[in-house]
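Here the complex is missing a single protein chain, while all its other protein chains stay put.
Coming up: subunit A.
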Amino acid sequence: MFANNTRAQSSTAARRLMKEYRDLTADPLQDMITAGPISEDNMLEWEALVQGPEGTPYEGGIFAAKLRFPSDYPLNPFKMTFDPPLLHPNIYPNGDVCISILHAPGDDPMRYETASERWSPVQSVRSVLLSVLSLMHAPNSDSPADVECAKLYRDDKPEFERRVRAQVKSLLGI
């Protein structure tokens, strides 16, 4: 029955994404974040630029991420990948962002995340990007994606911050 629905679904996704794009352009989240489709022909592939928040080791950096939307968006969440990857306890070494709000409700068999923390169709690109910003302020080292990095963050914060700053610098080409 989903095969028949694919067309309807992808037009729903396109309509919804178009609206989200309009909203984000009208109110660009205090200039911290810009996001939009890479090409107007394909609304399911976006690029986002995230500014490192002030007061964090990410300050001064501008980080590019790819957002890939499923054709049944917003029933299912999109995927977010930093390219190039970003050193952060909740970002996999390949750049994939691991954040509970991007987990489909059925994804958590252990039920350690409550339903309200996971994806629901009323979440949006804006709400997810805001969560990513707050994750840069306060990494969650209890459920890490990059275990080594989480260990470093927990045991030796100055060293963690030093490495992040070095990465930011090299990304900016300084």
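Please note the rule applied: a contact is a pair of C-beta atoms (placed from the backbone, for glycine too) under 8 Å apart; a residue touches a chain by one contact, two chains touch by 3 or more; residues count from 1.
Here is the rule we go by: contacts and distances are computed from a predicted model.
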{"item": "Listed names \"RNA polymerase II transcription factor B subunit 3\", \"Bifunctional monothiol glutaredoxin-S16, chloroplastic\", \"NADH-ubiquinone oxidoreductase chain 5\" or \"RBR-type E3 ubiquitin transferase\", with the criterion being the UniProt name of the chain not displayed", "value": "\"RBR-type E3 ubiquitin transferase\""}
{"item": "Among A:L29, A:L44 or A:L75, the residue in touch with the chain that has been omitted", "value": "A:L75"}
{"item": "Among A:P28, A:P93 or A:P121, residue touching the chain not depicted", "value": "A:P121"}
{"item": "Contact residue for the chain not shown (choose from A:K19, A:R68, A:H137 or A:K157)", "value": "A:K19"}
{"item": "Chain not shown, touching residues in subunit A", "value": "1, 5, 9, 12, 15-16, 18-19, 72, 74-75, 105-106, 115-116, 120-123, 127"}
